[in-house]
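Shown here: the complex without one of its protein chains, the others still in place.
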Amino acid sequence: MTATVEAARATTGNAVRPVRFHQVGKAFGTGKKSVVALEGVDLAVETGEFVCLLGASGCGKTTLLNLVAGLDQPTTGRIELGSSRPAVVFQEAALMPWLTAAGNVELPLRLAGVPKAQRRAKAAELLELVRLGGLGDKRPHELSGGMRQRVALARALASTTDNTGSGAGKPSLLLMDEPFSALDAITRDVLQGELLRIWQATGTAILFVTHDVREAVRLGRRVVLLSSRPGRVVREWEVAGLAGAAEAAAVEEINAELRKVISSHAAA
Amino acid sequence: MTATVEAARATTGNAVRPVRFHQVGKAFGTGKKSVVALEGVDLAVETGEFVCLLGASGCGKTTLLNLVAGLDQPTTGRIELGSSRPAVVFQEAALMPWLTAAGNVELPLRLAGVPKAQRRAKAAELLELVRLGGLGDKRPHELSGGMRQRVALARALASTTDNTGSGAGKPSLLLMDEPFSALDAITRDVLQGELLRIWQATGTAILFVTHDVREAVRLGRRVVLLSSRPGRVVREWEVAGLAGAAEAAAVEEINAELRKVISSHAAA
Amino acid sequence: SRAERDPEPAAPGGQGPAAELRLGYFPNVTHAAALVGLDQGLFTKDLGATKLVPTKFNAGPEAVGALLGGSLDASFIGSGPAINAYAKSNGEAVRLIAGATSGGAQLVVKPTITKPEDLVGKTVVTPQLGNTQDVSLKKWLEEKGLAGKVKVTNLENAQTLDAFKQGQVDAAWLPEPWSSRLVLDAGAKVLLDEQTLWPDGKFPTTVLIVRTQFLQEHPESVRALLSGLVAAIDFANKDQAQAKTVVNKQLKELTGKDLKPAVIDRAFGNIQITADPVAATFEQLAKDQVTAKIAKEAPKVSGFADFTLLNEVLGKAGRPTVDAAGLDTK
Amino acid sequence: MPPLDLKDGSVEAGLDALDTPVNAPEGNLLRRIAARALPPIGAIVLGIVIWQVLWAAAFWPEFKLPAPIAVWNLIWELISTGKIFELFWTSVHRAVIGFAISLLIAVPLGLAIANIQVVRRGIGPLVSGLQSLPSVAWVPAAILWFGLNDSAIYWVVLLGAVPSIANGLVSGLDQVPPILPRVGKALGAGRIGGIRHILLPAALPGFLGGLKQGWAFSWRSLMAAELIATSPDLGEGLGQYLHNGMSLSDISMVFAGILLIFVVGVGIELLVFRPLENSVLKARGLTASAR
Partner (left out) sequence: MPPLDLKDGSVEAGLDALDTPVNAPEGNLLRRIAARALPPIGAIVLGIVIWQVLWAAAFWPEFKLPAPIAVWNLIWELISTGKIFELFWTSVHRAVIGFAISLLIAVPLGLAIANIQVVRRGIGPLVSGLQSLPSVAWVPAAILWFGLNDSAIYWVVLLGAVPSIANGLVSGLDQVPPILPRVGKALGAGRIGGIRHILLPAALPGFLGGLKQGWAFSWRSLMAAELIATSPDLGEGLGQYLHNGMSLSDISMVFAGILLIFVVGVGIELLVFRPLENSVLKARGLTASAR
């Protein structure tokens, strides 16, 4: 079997990459009814890099993140994971319904054995960060869609803070699956800013799925475009530090390419 | 008790309005822990009108739609519902996990007693419309987030077609809660176009929640802005037929107002 | 193949009086001797330091299980289950040491039935598969050539009464006090008294058995128990009226309900309270199991009885000893 | 859910009034208890009335359907002699202990069956097979193996309750949306942490149903086990009382026994399972009132 995940340090050259895909493929099901979600994907995220993943709906972005997070196994190819356990923001909020908002944010800290007082403080701080201060004692079913998404975001941020134990010394990695899709423009702006701040402050690498080309260009240092059925890397753009007209041009170009990819699929 | 819902024809003046709010308020819970989601909301949707609802995350948009759909009762005020049963696209896809995609789309038709062959054809057609042709036999858990959202959209469209029986003669109404949030730009464009086409063809009134000001201005004839905690109607804009610079200006203005509303809330 | 393991070697000569003696009995008229002995404190009188733990059972098989499982030392029990206990443990686990009641079983029928032939096609009830009455009925039917022509049903006594009242059952072969209850409460007639089938009208209804190991280890305690039994039997036979009152009082205490005076009178009239287990009948009882098609071969009962202690006690009390009729040798 | 019980209040009364809705006072505990207790009491009273009417109509002879008053007299006798406490205490404390032990055995068993494929295939069907064995079947073996003591009784109870609780847990675990354990894994939950913090709480609503069934099984098994024997060591429980009624062919006593057992069943449901269930469902927004 060629599909393996190496959790050991992957040293290609002499850089420790948080994650590297070697011709990774993923199919669901077997036989006639199988769906090939990803095929021959080569992708690497450098330490501290902010990579945005774009692609049509259903092209395999979530599948790719799941592979990185170790929640699924590739059917072909190989994934080298150099980072400590990646933190994940899932596409659905997927909050634990029996825990309050604060309890959900505390959960990864509890699993890591952080003492109670510290956990509390951290959770309160993170809820404040996602603009949910004072709502820590609400249950998931009492929150609006966007609020839930923000709690999930805070929870993922809480789980990145584990840089002790087995994760010590390894680069950290944050996987985010459309984390801002249910947020209004203003909240989104604020959180984008926070995310960039956290990224710069901690040096964590981020793999960020979005549908908003503008957001991808604004946040990412690199934008990766996936094709549909099967998902493959079509093209990449370096977009670090673009602003004003250059940014607009990049958005324009990526949009055009996206359109091309999607329509070619629709035609096929 | 002043909170009532009149499902009878509400004839104010001589126009039959699909829905009209009279000083509607909605609070969750009782006593100290109660949350006031909506307060003193006056809002009417005219027959065949396309109204977009904007507001910060957690301001009460979903609550408002639930009230219109009759899934919740207002705590104060009065709602006049002049339309036949409104069709709803929920914020979560909320597909029935035991039904295939096609089965989900067929469900409202089945509940309305449409014969099998007709149901099949209609479901296939609607799935084609949301660009999911050929995926009708997939189960919800085999679909990506965006695909699920599109199935939910198709399902809601299927449920609008009931214009017989008790709904006969009444204006129809479509409630949509961020239906395109999980879609890539291109698919979203296509579906926005389709939605406008359906709207024009059927003359159904639409109440459309979105976070994307651009989308609101593009689709809506009127844009309504809700404030947060409690949700009240802050301002309305007529945006029918705007294009080019006028459209950009409207977007700019609404964005500024939204920012003001949200920051004033944050300050409070 | 099974490892050989000797049954625990019993210390010859015993180990002195036991710390406690766990005695099983049923709240039933046929256990009158046990009820009287318990009520009057006759068993404890001679037991001395040995603590008596009376344990109430509802059915024979459970008492047999408790004896075989070693959580009961002695028990009053019907003769059928007693034979089963001996046979199923390959003649190891238990010994028959005394009788308690003899007689007291009748075939009662609907008034419309007047002769055995009338039973053809009818439903006849016995209390339990393989118990004394069940075997007796089946053997009797066999002898009358009625086997297979009569529906034999096993039903708990209490429910037999109800079913008989309802007319769902046409006849029943029951021990006391149930035959009396059917006669007095439900208008049944006696077609046959089992006494007429046995020589001298004697057959064992309730007997006392003891765990072999207990008997070997604590003969003093068993002797004390037996002297209590003999005293209880004396008590019951000397003053029947008093005995009836005592039995009824015990029944009330144990089950929350007593019997009607008429029922207890009639029941007492049909039983004999005696220490003689009528050992001579056991060979026949075992053979009857085959006739009744309960067993394929007759259970071996030789070596079952051990009346040494009983006869010692009876002798001391100046009463006639009982005859083992060869049942005490293998 | 019935619409919130609001007092009439004009909206113009001021916006502040809306911040804390003018609701029926929450503190009216009496009323809430009444709302809880009245319906079952009403149902019971109705039942007794029907019974009395049927009896008075002499539709059936008395030995088929006893008079309510006769049954009540029996129960009253038990109460006035204080015997009822012995009956309740003997049975209930045994059932609780048996249930607690069953829980300790069944939870690891259920977790293993639900999570380990080989165990599920190998042991799973056997556990269901065990569950289908009537308690009385174990009585002879229990007496032989354990003797006439509480161990035998607990053995019978365990064999009744463990498979049921384990199966209930498996069914609860099977319904956990797979995304939750995945999230747990992504948040760094190990094998044990995942079970403790994700799987068990997630399975709780389904598991509670299983617990209820498990309790019913253990209680019923206990009733069967109590028929074995009564001795000073064992004490007399409800099962024995019922059996006495049965062996005396005394329908009033049978009814009294059934009623007492029934009362315990209803009591445990109202005092233990109902509040537990309500709080679990409410915390997750699963209350029927949400519908």
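A, B, C and D are the chain letters, set down in written order, and residue numbers restart from 1 in every chain.
The working rule: a contact is a pair of C-beta atoms (placed from the backbone, for glycine too) under 8 Å apart; a residue touches a chain by one contact, two chains touch by 3 or more.
It should be emphasised that the depicted structure is a prediction, and the values quoted were computed from it without experimental measurement.
**Student:** Considering the whole complex, which of B:S83, B:S144, B:S159 or B:T187 touches the chain not shown?
**Tutor:** If we include the chain that is not displayed, B:S159 is the one touching it.
**Student:** Which of C:T114, C:Q166 or C:Q242 sits in contact with the chain that's absent?
**Tutor:** C:Q166
**Student:** With the missing chain put back, which residues of chain B would touch it? List them for me.
**Tutor:** The missing chain touches chain B at positions 69-71, 85-88, 90, 92, 94, 96-99, 107-108, 110-112, 139-142, 155, 159, 162.
**Student:** For the chain that got dropped from the picture, name the residues of chain D it touches.
**Tutor:** Touching the chain left out of view, chain D contributes residues 35-36, 38-40, 42-44, 60, 63-64, 114-115, 117-118, 120-126, 128-141, 144-145, 163-164, 167-168, 170-178, 181-182, 205-206, 208-210, 212-213, 215-217, 219-220, 223-224, 227, 239, 242, 245-246, 249, 251, 254, 257-258, 261-266, 268-270, 273-274, 277, 281, 285-286, 288-291.
**Student:** By the contact criterion defined above, which parts of chain C meet the unshown chain? Give residue numbers in ascending order.
**Tutor:** Against the missing chain, chain C presents residues 1-5, 7, 61, 64-65, 68-69, 81, 84-85, 88-90, 92-93, 123, 128-131, 151-155, 158-159, 162-163, 166, 168-169, 294.
Assume only the chains that are shown with their structure count from here on.
**Student:** So how far apart, in whole Å, are chain A and chain D when each is placed at the average of its C-alpha atoms?
**Tutor:** 46
**Student:** I'd like to verify one number: the distance from the centre of chain A to the centre of chain B, where each centre is the average of its C-alpha atoms, in whole angstrom.
**Tutor:** Computed from C-alpha means, the inter-chain centre distance equals 29 Å.
**Student:** Identify all positions of chain A at which a residue touches two or more other chains, and write them in rising order.
**Tutor:** Chain A, residues with two or more chain partners: 92, 142.
**Student:** Among the residues of chain C, pick out those that touch two or more other chains and give their numbers.
**Tutor:** Touching at least two other chains: none.
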